[in-house]
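All protein chains but one are shown in place.
Presenting subunit A:
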Amino acid sequence: AGLFVLSAHSGYIAVADTVVADTACSLFCFTGGHTTEILRLLSCLSESYSPRHYVLADSDKMSEAKIRSFEQKRAETFSNLDRIPRSREVRQSWISSVVTTLYSILYSLPLTYKRKPDLILCNGPGTCVPVCLSAFLLGLLRIKRTIIVYVESICRVETLSLSGKILYYFSDYFIVQWPDLKKKYPKSVYLGRIV
């Protein structure tokens, strides 16, 4: 079993072995700005969610130190990090975003194929979209069925982020942290404020 983690500033994936599944990986996606949020979610997960594999955008300089310090405190499992190209920089145009996103999906496929995560956890960095889509594709091809869990950032009160708008349709569980979003997006899950 494994777990994948992804970060937006840099893209990052983590894999973990779970007790129940035979071979599992969970993939978590974070954005640089929201790395703190995803680490807070991870801090409450049991050791079943391991190994954790983190995915960061290659331009992310800030998140690695936070992740390493978090993982040091949780000595029970090995985790590692991968970097992938960022699919979309802030303010990048739509057309060129489509091209760079396709490139990022191609780039992500070997990674998701290799790690075959059981679970992907992400909260909205640009990097999580290509990784989630490539995992979705592996599911369609019956190569590996990965559960995609998207947690929208606490910052989003009334509107979803771009990643959220896309992954609303590709995630198994879509979690929002404000009641207004739950009303607008009925498929979403509202558990209160969880970070």
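Of note:
We adopt the following convention: a residue touches a chain if its C-beta (ideal position, glycine included) is under 8 Å from a C-beta of that chain, and two chains touch if they have at least 3 such contacts; residues count from 1.
Here is the rule we use: contacts and distances are computed from a predicted model.
The chain not displayed here is annotated in its UniProt record as "UDP-N-acetylglucosamine transferase subunit ALG13", chosen from "UDP-N-acetylglucosamine transferase subunit ALG13", "Centromere protein M", "Large ribosomal subunit protein mL46" or "RNA polymerase II transcription factor B subunit 2".
Of A:Ser46, A:Gln72 or A:Ser93, it is A:Ser46 that touches the chain left out of the display.
Summarising the interface, subunit A meets the missing chain with residues 18-20, 33, 36, 40-41, 43-46, 48-49, 119, 147, 149, 151, 153-159, 161, 173, 175, 178, 189, 191-195.
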